[in-house]
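The complex appears here minus one protein chain, its other protein chains still in place.
Labels run A and B following the written order; every chain starts at residue 1.
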Amino acid sequence: MSIPLSWYLILAAALFCIGLFGVLSRKNAIAILLGVELMLNAVNINLVAFWRYLDPVQVAGQVFAIIVFAVAAAEVAVGLALIISIYRRRNTVVADEVDLMKW
Amino acid sequence: MTPEQIIFIFCAALILASALMVVTTRKLLHAALWLVAALFGVAMVYAILDAGFMAVVQVVVYIGAIAILFIFAVMLTRKEMRDRGPQLRPGWWLAALLGLLVFAGLTFLLITQPGINRTAAAIPSDVDTIGRLGMALVSPNAFVLPFEVASILLLAALVGAVYVAVSKK
Partner (left out) sequence: MMFWSDPINFIGAWLHSVFSGWGMSAGPAGTLVAFLGILILIVFALVLDIMLVWVERKVVARFQDRLGPNRIGPFGLIQPFADIIKLIIKEDITPEGADKVVYNIAPVLAATAVILLWAILPIAGTITAVDLNVALLFLVAAGSLGTLAIIMAGWASNNKYALLGAFRMVANMVSYEVPMVVTLLIPAIITGTMSVKGITEFQSGVWLVVLSPLAAVIFTISAIAELGRAPFDLVEAESELTAGFNVEYSGMKFGWFYASELLHSYTFGGFISVLFFGGWQVPFLMADGFHFGSALVALPGIVVTLLQAVSFLVKAMIGYWVIMWVKYSMPRVRIDHMLAFNWKFLTPLSLAVLIVTALMDKLLASTNFYVLGMFLSNVVLAWITIEILRGVGRRQRKAEETALQPAMDAAHH
């Protein structure tokens, strides 16, 4: 394995920042969720890279990453269900227009 | 440049280019499809990292379920088949600046760490990572409790999603 650890970590940092930009700057609520997915994948790359480079014999790193998979799947399911339900009532998915509770 | 490094650079370029297209493209369905490309690139990175099980589970769970869920949600929440108007909020340049600052900060922190450029030791060939992973997930003095809690979380998400999304007639 000739790839230094820093390459993986910088890749994960870049992916995280692109996801962050997506979350902060997109109007559509589904596009915001896409950004969140990118951030979760960046975190997973980090976890698996650390597992491989620091102690591959112990499986705790992979278990952590698998739990992140499960949590991400659950979050996407509930988030998209909420967005579809909001679309049914308010007929919009633009995040700025869901502002009934704003002061 | 070893072949591994070339393959990694190719995967990294694929991931970052697809991620940029996800957050900037106007058509939402194309954004979901670019997400599929980015997730596939991440699966390739897992394969390079000798985490074969993670790579396959990434394809099955993320691309086979989550990406399809996104595509369905995109198709079900539009009044018309076209996307109109700008897709980025007015203050998007501030978000881009913030993203660049966070990236610069993280990279600076990473590069100044000692030992960050280490290369990986080879996994001893008699270690069966998948077997150990399976044992760790169900063994009482390993990770059976987080495993069960994760399954309860998924059950709660399943029930919640079905309840929220079913329209009451």
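Keep this in mind: a residue touches a chain if its C-beta (ideal position, glycine included) is under 8 Å from a C-beta of that chain, and two chains touch if they have at least 3 such contacts.
Because the structure is predicted, anything quoted here is derived from the model rather than measured.
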Listed by label, the shown chains touching the absent chain are B
Please pick, from B:94, B:111 or B:130, the residue that touches the omitted chain in the full complex.
B:130
From the list B:13, B:68 or B:156, pick the residue that touches the absent chain.
B:68
Which of B:57, B:120, B:137 or B:161 sits in contact with the chain that's absent?
B:57
Go through chain B and note every residue touching the omitted chain.
2-3, 27, 29-30, 33, 36, 52-53, 56-57, 59-60, 63-65, 67-68, 71-72, 75, 81, 130
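By definition in this document, only the chains that are shown with their structure count from here on.
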Distance in whole angstrom between the CA centres of chain A and chain B is 6
Can you list the chain B residues touching chain A in their complex?
2, 4-5, 8, 12, 15-16, 19-20, 22-23, 28, 31-32, 35, 38-39, 42, 45-46, 48-51, 53-54, 57-58, 61-62, 65-66, 69-70, 73-74, 76-77, 79, 86-89, 91-92, 94-96, 98-100, 102-103, 106-107, 110-111, 116-124, 127, 129, 132-133, 136-137, 142-143, 146-147, 150-151, 153-154, 156-158, 160-162, 164-165, 167
State the interface residues of chain A toward chain B in the complex, per the touch definition above.
1-11, 13-22, 24-28, 30-31, 33-35, 37-38, 41, 44-45, 48-49, 51-53, 56-57, 59-60, 62-63, 65-67, 69-78, 80-85, 87-88, 91, 93, 96
